[in-house]
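The structure under discussion is supplied below as structure tokens; questions concerning it will follow.
In this view, the complex is presented without one of its protein chains, the others remaining in place.
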Amino acid sequence: MSHAVVSGPKAAPPSPGPRRSLNSRSLPRWAPLGFAAVSVLLGVGISLAAGWESRVQWGLVSALLFVLVSYVVTSAVENRRQATDRLATSLVWVCFILAVIPLLSLIWVTVSRGVKALDGYFLTHSMAGVPGFEAGGGVYHAIVGTLEQVGLATLVSVPVGLLTAVYLVEYGKGALAKAVTFFVDVMTGIPSIVAGLFLLSIMLMFDLQPSGLMGALALAILMIPVVVRSTEEMLKLVPNELREASLALGVPKWRTIVKVVIPTALGGITTGVMLAIARIAGETAPIMLLVFGTQLINANPFDGAQSSLPFYIWEQYRVGSEASYDRAWAAALVLIAFVMILNLVARGIARWKAPQTGR
Amino acid sequence: MASTTPTDLTPPPTGPALDGGKSTGRLGDKIFIGLSRGSGILVLLIMASIAAFLTYRAVLGISKDEGNFLTTFDWNPAGDPPVFGIAVLLFGTVVSSIIAMVIAVPIAVGIALFISHYAPRRLAAPLAYVVDLLAAVPSIIYGIWGALFLVPYLEGLNLWLDQFFAWTYVFEKTEVGVARSLFTVGILLAIMILPIVTSVSREVFLQVPRMNEEAALALGATRWEVIRMSVLPFGRSGVISASMLGLGRALGETMAVATVLSPSFLISLHLLNPGGGTFAQNIAAKFDEADQLGRDALIASGLVLFILTLLVNGAARLIIARRKEYSGANA
């Protein structure tokens, strides 16, 4: 039986069609590059001929041509399926390039224009006595404000967020836990300006004055759900065996959580908190409503208006002079650097701690 | 809490040792449960009071509105009589967010696929990293970049759209002026939500079980067919939730819109014309000059925005829950 050499085909199926050879006509591997080169040339040619000025158009036309050329050529040389595959591939590449350009431009513009006004003086002085449209002044008061407000917000939201996450993972069952989970999700979606308006309405009710604290509380509302979510994820990663091992030794549950579960997940929790800090550090809207902004250094977050980095950028943008734009970019660079460093350190911690969380 | 240990070691002679150990543990447990449950309840309280306070101030404001809060095309709470309405803001918010979604979601899915399935492996990891970092760029920076850099660049595109697509009505530009239009705002919002939509979608695409993809491959599927047969169906609910997350951000985005848009209280479907407004942008723009009533009016518009984002988030959650049921047994 095993040596029954090729006999006539058994009731050849009607559907799959004629058996194709494994070999099929195919384009060389460098074909996509060729397509890209041809379409960019064509795109530039067409754009020049039509006299369009905006590079955005040049790029769009070239991208469109690239997709078309690769589809047509592939379906002519190979077949429809390969052409569709190629179409998807080129679309995906085009998406990627289309998206990368503005994002890189954002970083490039911020850095190149930010370094103009950025120096030691800028970092160590406030705007006291500097008319907005003139050069000079600095961002020190805004840095102080940002650090204090973000610090306060962290002090409020980390304990609340951490404990809520512990409740959800370790204790939560039933209606309350479901409600909390749901509303944490909802809270994640609250626009920052709404959080600001909420505290504003409290301020109006109790006749409170603007201060760093008010801004910090609004930031805390934005931060709590982020901390809860990330901490929850991390606590869920802690293997149950660890909890059981500790409980089996007769350690009460709360001590198990404090001494075993949280330390195991600490790396991940720290990462989550730092990412959350990075997110709220760039919030402008609540500060605008609740902290008001000032040109002076106010190191007391509990009394009187303060500034903050994002608010400072907005303020300088609104002044609308060359000098104030320069300051806005420089402050943007400081803010981006702050956020990026937080992000990098946070992800560094995550990577460094990753093996220990026992995944 | 170290003082509990001696109690553990020397149980009261009347009871068995087990009870003594338990009760001290129970006290700690009780406090701890109380604290953590209290935090959970605090979250609920915060949400409830956000709704309550906003509603209260909003009612105060709206009761003094001499116009119709829903249909008035004006925002003048300081006038005599005070007149303000959200029609333009609602329109602008929804339209700019829709533009942002239409542009951002397909591109974000494309980038996510690029990172998860197309990019050379050495490129994929750093790319994913960069996208995650970009998600953290503060919105005010997108705002000044949009106003000082993107707007001039988009003028050519606007002219071009007007030239060739004026027949669509939407792309007909009837007013001269820089590109501080809802369309530009939509593009900027699209750029802003790209990273977040991308990174959530990418996570989902990477979770597609290897064996599902291999099943398609072994049938002789091309790369695109593998994606269509196994990756996209698996990732659909994830992409939906990512989009909703993006939509929520776009709806509530303040600073980027406030810097780019030149506001006006008109509703026009000529999207390239400068003008229009969004809830958040209007709050940022009108807050400085607002008196008591003005603030209440702004809070009222904020309440509408709050409800809008709640609806979007709720819808997203419903969709995801339903999807989960549908493909529940996909072990």
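Each chain carries a letter (A and B) given by its place in the written order, and its residues are counted from 1.
What we mean here is this: a residue touches a chain if its C-beta (ideal position, glycine included) is under 8 Å from a C-beta of that chain, and two chains touch if they have at least 3 such contacts.
In this section, contacts and distances are computed from a predicted model.
Enquirer: Name the chain not shown, per its UniProt record: "ATP synthase subunit b", "Peptide/nickel transport system permease protein", "Cytochrome bo(3) ubiquinol oxidase subunit 3" or "Phosphate ABC transporter ATP-binding protein PstB"?
Expert: Not shown, but named in UniProt as "Phosphate ABC transporter ATP-binding protein PstB".
Enquirer: Please identify which residue in B:230, B:282 or B:301 touches the non-displayed chain.
Expert: B:230
Enquirer: Considering the whole complex, which of A:81, A:255 or A:347 touches the chain not shown?
Expert: Selected residue, touching the omitted chain: A:81.
Enquirer: So which bits of subunit A touch the chain we can't see?
Expert: Within subunit A, the residues touching the omitted chain are 1-6, 9-10, 13-17, 20-26, 81-82.
Enquirer: When the complex is taken as a whole, what residues of subunit B touch the one chain not shown?
Expert: So the residues of subunit B touching the unseen chain are 121, 209, 211-212, 214-222, 225, 229-230, 233-234, 327, 329-331.
Going forward, only the chains that are shown with their structure count from here on.
Enquirer: Which of the residues in subunit A end up touching subunit B in this complex?
Expert: Against subunit B, subunit A makes touches at 52-57, 60, 81-82, 84-85, 87-89, 91-96, 98-99, 102-103, 105-106, 109-110, 159-164, 166-168, 170-172, 176-177, 179-180, 182-195, 197-198, 200-202, 204-205, 221, 224-225, 228, 250, 252-255, 257-258, 275, 278-279, 281-285, 288-289, 310, 313-314, 317, 325, 328-329, 332, 335-336, 339-340, 343-344, 347.
Enquirer: Which of the residues in subunit B come into contact with subunit A in the complex?
Expert: Spelled out, the residues of subunit B in touch with subunit A are 21, 24-26, 28-29, 31-33, 35-44, 46-47, 49-50, 53-54, 56-57, 106-111, 113-114, 118-119, 129, 132-134, 136-145, 147-150, 153-157, 159-160, 191, 194-195, 198, 222-225, 227, 245, 248-249, 251-255, 258-259, 279-280, 283-284, 287, 292, 295-296, 298-299, 302-303, 305-306, 309-310, 312-314, 317.
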